[in-house]
Each structure stands twice: as C-alpha cells, then as structure tokens.
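With one protein chain withheld, the remaining protein chains of the complex are depicted in position.
Moving on to chain A:
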Amino acid sequence: MKNLVRFFLVIAVSSALILIAISSLNSSQGYSGGNTLTVYNWGDYIDPALIKKFEKETGIKVIYETFDSNEAMMTKIQQGGTTYDVAVPSEYTIDKMRHENLLIPLDYTKLPNLKNIDKRFMDLPFDPDNQYSVPYFWGTVGIVYNPSKLNGKKITSWNDLWAPDLKNEILLIDGAREVMGMGLNSLGYSLNDTNKEHLLEAKNKLDTLTPNVKAIVGDEIKMLMANEEASIGLVWSGDASEIMSENEHLDYVVPKEGSNLWFDNMVIPKTAKNIDGAQKFINFMLDPKVAAQNTEYVGYSTPNKAALKFLPKDVVNDKRFYPSPELTKKLEVYENLGKKNLAYYNELFLQFKMHRK
C-alpha cells in the first residue's frame, strides 16, 4: 500500500514539474502574448526557417501543430476548442468543409501575392473562384518503380502493371479512390465515373491484377518501397519524392492514360481568432522566394508560377513532378461524388481486397 502511494506520488510530482517547465518555456519564448497564430498542417510540410522569418517580419508568434489525416483534422476543427488560424486540407476535404460551413472566405485585398499562382490551379470544382482556399502544393498519383529490379523495363502506362512477369511485385496504397481510379483509368474511364457498369468493369479488371499485388498497405508503403520490398508501388507523387530521396534507384512515372491531380490548399477555418494574421501568413507563403525555399525543403510540386524561376533548373524541368501540359490535361481532380457513390466505390474496393489469388 505504502509503495503504491509512493508510486502515484512520484508520477503526480513529475507531471507537475513537466507542466511547469512547459509553461515557463512557452512564456520565455513569448507564446503567452495575444499576438499568436496557430498553423495546423501536415507533419514536416514547411521549412521551419520560414516560420522564423515570418515571425521576424510580422512580430506574430507562430504555433505550429500537425495532423496526419484529413479526417482527423476536420474532426478537430468541427469540435472547436482549439483555435486554428490556418489549416492545409486536401481538395476533397475542402469541398466537405465548405459545405459544412467550416471555412471563412478569404479577403483578396489582403492577398496581393495571389497573382503568383498558376491559373491552371485556380477556380477548380472543389472551391469555385477560390473563395476559401489558396493552393499550397499539388501533385499526382502515379507509379514508383525500381528499373534495376525490372531488368531495365520501363513502366509508362497503367496497363503495364498487368504484365504476367510482375507476379507479387506490386504494392498498392490503401485508398479506394486511388485503386479504383487506377482500374478506371486503365480502361479509359474518368476517375469520377459513377456509372455502375463502368465501376464493376473496373473492379473486375482489378481482380485480374491480384496475382501481381503483393499487399495493400497504408503509410508504410514509403518505408517498404525504399527498402525494395517490392519493385512497383502505387503512390502519391509527394510520397514518391520522399521515397526517391531515400533510395535513388527508384523512378516515378505518371501513367500516360491519365491520373489524379491533388491539391493541398491553405484555408482559414471557422476556429480562427487571428484572421488578420492568417491572411498575412497566407500572403507570406505565396511570395515567390518564400514558396521556392519551401518547395526545395518539402520536395513537392509548387503551384506558384513566379517561384519556378527561383528553383534549380533540374527541379522545374523534371517532367515526373512538373508534367507536360498535354499530360496535365489528362489529369483529373477528385470530385465529391456524394456519400452513396463513395460507398459503392468502397464496397467494390472491399470486394477487390477479398479477391484471393
């Protein structure tokens, strides 16, 4: 009994000490003042030096918090409680948040740097007229592959994956839209197709891919591909650039039939308290030099046209991450298909997962 009391006492005292340490550290860095800005972003998705620069220029203290899925982020914003001033959701989540009134419209007079953004990436269906959001990074869905393990064979199209000599060589990301999209694209259908016959056809085609599929995994795909666990992976371009920086044998391709085009955009959620600061932050991130520096750090594709000239030539001319205009035309942004269609996509995806070799 005495031991138990002592045990709890030690835990309580050490927790209290840690709490005191945190609050004293925070106040010594000036976090307690009123002029703070809470940025809610994906992990490791900004150059920390830029946050320092923004703080120096504006005198606003930035509190940087991270999330690892759109759903988790949206739930936190729905619940309120924490004041997030700027968030960076993906396009389909922006559409949902817009419809659930979780966003505050942007004030264009305070965002002069918006002119730097490539017109191609503005006024898209998930946010018409960019009323609520500004592109932060963009990318594609494609195939990361290991030419040395494929005897120098090149992958250029979705249909290449169905080759019989690729038994057990493919890892797929665990996403219904991505995998079903691959099936649809390989048949020449749209990624946003809702025709049940087309979807069933795509699912049946995917079933024939089963012998080549080694596994359907989540975020571990980055580690598994870098460790050469398989020679082909279906991934987002952002993950691909991360994988390729860890293992330089790998290459990335956006299949010629077309694929998905995704966006992570900056928004001001309903929870914002420092709206003025949020506008300043968004405008700061749109500055060409800042965007270029951020792009070099993060390694994703920037939508900032003016920033391209501040980036190294081999980055900008890399067709894998800045695809040619004719390929870009074939890329589609996911539309919000509604719950019912999404459920059908998931139902078919579940059936595909259950299809055994």
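Following the convention adopted for this analysis, contacts are C-beta pairs under 8 Å (C-beta built on N, C-alpha and C of every residue); 3 or more make two chains touch, one makes a residue touch a chain; residues count from 1.
One rule holds in what follows: contacts and distances are computed from a predicted model.
You can't see one chain of this complex, but its UniProt record names it "ABC transporter permease", from the set "RNA polymerase sigma factor, sigma-70 family", "ABC transporter permease", "Membrane protein" or "Protocatechuate 4,5-dioxygenase, alpha chain".
Note that of A:37, A:88, A:217 or A:235, the residue touching the chain absent from this view is A:217. Contact with the chain not shown here comes from a single listed residue; of A:57, A:71 or A:276, that residue is A:71. Although one chain is not displayed, its contacts with chain A can still be listed: residues 71, 168, 171, 174, 176, 214-218, 220, 223-224, 227-229, 339-340, 342-343, 346-347, 350-351, 353-354, 356.
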